[in-house]
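The other protein chains are all here in position, but one chain of the complex has been omitted.
Now for chain A:
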């Protein structure tokens, strides 16, 4: 079973969390929406499967490289 780790690409705050652990996701689905540079930036999964872990809550400030979620193959 392959697991994709999804990390923050830039310093940002978590604006909205759209999925919970256990949720099935398709490739290209939005997991959370970050806010940075005055923009709302969706974070997508490249892999279809199930959200395994979710490491962020709304309002939290993320540093570059922080783990946001893991998605495992269905």
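Keep in mind that, in the parts below, contacts are C-beta pairs under 8 Å (C-beta built on N, C-alpha and C of every residue); 3 or more make two chains touch, one makes a residue touch a chain; residues count from 1.
The criterion applied here is as follows: contacts and distances are computed from a predicted model.
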Expected UniProt protein name for the omitted chain (select from "Cysteine desulfurase family protein", "Electron transfer flavoprotein subunit alpha/FixB family protein", "Acetyl-CoA/propionyl-CoA carboxylase carboxyl transferase subunit" or "Peptide ABC transporter permease") would be "Acetyl-CoA/propionyl-CoA carboxylase carboxyl transferase subunit"
Chain not shown, touching residues in chain A: 9-11, 36-42, 44, 64
